[in-house]
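Removed: one protein chain of the complex. Kept in place: all other protein chains.
First chain written, first letter: the chains are A and B, and each begins at residue 1.
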Amino acid sequence: MAEGTLPAAPPAADTRWLVRAVIARVQLYVFIALVAAFFALPMAWLVLSPFDAHPTLVAGLAHPTLANFADMFRNPAVRGSLLNSVLLALGTMVVVVATAALAAYALSRVHVPGHNVILYVLLLFSSVVTGSAAMVPIFLLAYDLHIINTITGVVLVLAGGLLPAAIFILKDFMDSTPASYEESARVFGAGPFQILRDIVVPLVRPGLAVIAVWSMVTVWGNFLTPFILLRDPSLTPASVQIYSFYSAGGTANLRLISTFGLLYTLPVVVMYLVVQNRYGFRFYGGIKH
Amino acid sequence: MAAITISQLTKVFANGVRALRDVDLTIADGEFFALLGPSGCGKTTLLRTIAGLEAPNAGRIVIGERDVTRMPPGPRKVAMVFQDYALYPHMDVTDNIAYPLKIQRVGRAARRQRALETGSHLGLAGMMDRRPAQLSGGQQQRVALARAVASHPQVFLFDEPLSNLDARLRMEARTFLKRLHADLRITTVYVTHDQSEALALADRMAVMDGGVIRQVGSPVEVFQRPANLFVASFIGSTPMNLLDARVDGGLVRVGPDAASIPESARGLVQEGEPVVLGVRPEYAELHPQRVAESIAARVVITEHLGTAFLVDLETAAGPVQVVVSEESPPDTGDDVFVLTNPQRSLLYRRDTGELIGPASSLAGLATAAAR
Partner (left out) sequence: MPPGVPGGAASAAGLSRRWAVGFLTPAMLLIGVFLAFPAIWTIYLGLTDFRLLGPQALHTKFVGLGNYQQALTGGDFLHSLYITVVYVLLSAVIGQCVFGFTLAWVFRQWKGPLRRVMESLIIVAWIVPGSVVAFLWLAYLQGNIGPLTETGTLNTILGGIGLNWWLQLPMLSIVIFNIWRGTAFSMLLFGAAIQAIPPSYIETARVAGASGWQLIRDVVIPRSRGHILTNLLLISLWTFNDFTPFLLTGGGPGNQTQFLPVYVYQQAFQQGALGYGAALSTLVLLINLLIALAYMRILKERR
């Protein structure tokens, strides 16, 4: 049909169908626009305000500048808390990845009677014993073990909570690698640690990466555990620091909060995008929390 | 290089399966020995127990002069090629071949050198820095072989190494293996469920069933004189005809008809004894008219095998198959007469299933004497 020529009197039913299709399309786009607005509007402030010399509570960019970042880095509380967040995230990641890899390997390769039930119970435990539910005994435990007010204490507590899911996910990865790889290395005379280092770890590297990123992202954003266990301001991580910036009395410093907030958020988003691009999004019972 | 002596070997798995029952076996130094049997017969378990991947519940394994029964796999100095090759996907061909040497603490330069030499010898020279995923099935198989060769083992253990290849490559790889063994003369234990591989490759072979060795012998012996009804029915591209019969006045009576007593069983049976007559389809003739000591049959169907015809027959004693030359296939529905060859046919005791007569044929005995 050439452009501009009218279709030769289509049957009435066809027109009705066409109109309905057009209406459905319009409805769809209106819905999508509303969804986009719902999700984007609260976020707009975080993206725009750090670059505004005089930010207000309304998202906007009236006086563009980059000076806020320079000012922020001069603030010792910002620098210190970011460093503390890095220590917490890396520390917990190392503990979780190392201990979960060993445990998952043992569970995957040695037949322990009822190991699936054990794993399931551990997983249930980790979803039931949350920071909110167990804040009181965890605080008192840390107090009695003299690890309150230490980065180590927070690392151990967070690692304990993350481990069941980490073991579960890694065991899945290890179960899917054929036993003949390890048997072959064994016939050549390799010992358990050699096999782990030369064969298993390289083979399950994607799984280790998933666990590493997941634990870092979770710890990076965690508020409650450091909030309860760390009282010394010099140990405060960014999650608690930013809260104290806006919960303290007086006028909130919007330049500082917005800039700090953006800088603190970026690593999480970047890590998510890296994992998403390299490994795609996969589900493992409660990967986020 | 070393001989392998296995005595009274028993393996019971945690789930109660008895995979090996009192297995006794001696494999000579430099021999190519095949373990053949249906799946679940214990052949792979036996191989894995020799490798040290399974611990036996009872019995002894000696490799060379050393009792290795309680030894972990490494110091046994064996090399194993797995069905899936177990090539490490994160290492290139060189690193894969050199990995056993790395474990043996051979220096980096020396092991890369040896990997390259072995690889070249096995026709892998141009692909030493590829990853396994970039290789064809046949090439992967050769890398796995090279890895085993480079580790300079006393014994090669092969677990169905050709079963992942397609038919044409399998023939090539078979010849390659045979040549490699002729070169290196390393004691080789080769597990397969494919009898043509075992017959083609092995110096000697064992047929296993239910955790027990049912027969040990050269391929010729096993093919010509299966020691019992299990081996008789298992070996052969078309299964051996096994007919219930009874000794009757110097003949074996099969239903209303009779056949001559196989030569090897003459004088060893009693009148009236229930036996099983074993006749390979290749070792029987069809006659259009009744001849002496023949079995009456009717042609059910004929199948073209390429160079011959397989004729399915119905006799009073049950179905019988006979291979006839391509010139004279009978028609479906023809009445014919089956004449067995007494030099080639076999007689088994019906109660024990054991072969009547010497276990080795004359040819087999001759081979054994030459050793």
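Following the convention adopted for this analysis, contacts are C-beta pairs under 8 Å (C-beta built on N, C-alpha and C of every residue); 3 or more make two chains touch, one makes a residue touch a chain.
Source: prediction; values computed, not measured.
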item: Touch with the omitted chain, as defined above, among A:41, A:66, A:83 or A:274; value: A:41
item: Touch with the omitted chain, as defined above, among A:192, A:206 or A:233; value: A:192
item: Residues in chain A touching the chain absent from view; value: 28, 31-32, 35-36, 38-46, 56-59, 95, 98-100, 102-103, 105-107, 109-112, 122, 124-141, 156-157, 159-161, 163-164, 167, 179, 182-183, 186, 191-192, 195-196, 200, 217, 220-221, 223-224, 228, 238-240, 242-243, 246-247, 249, 252, 257, 261, 264-265, 268-269, 272, 281, 283, 285-286, 288-289
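Rule of thumb we're sticking to: only the chains that are shown with their structure count from here on.
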item: Rounded Å distance between chain A and chain B, as computed from the means of their C-alpha atoms; value: 57
item: Chain B residues touching chain A - in the complex, by the definition given at the top; value: 14, 51-53, 72-76, 78-80, 82-84, 86, 88-90, 99-100, 102-104, 151, 157
item: Contact footprint of chain B on chain A as seen in their complex; value: 111, 178, 180-181, 183-191, 194, 198-199, 202-203, 205
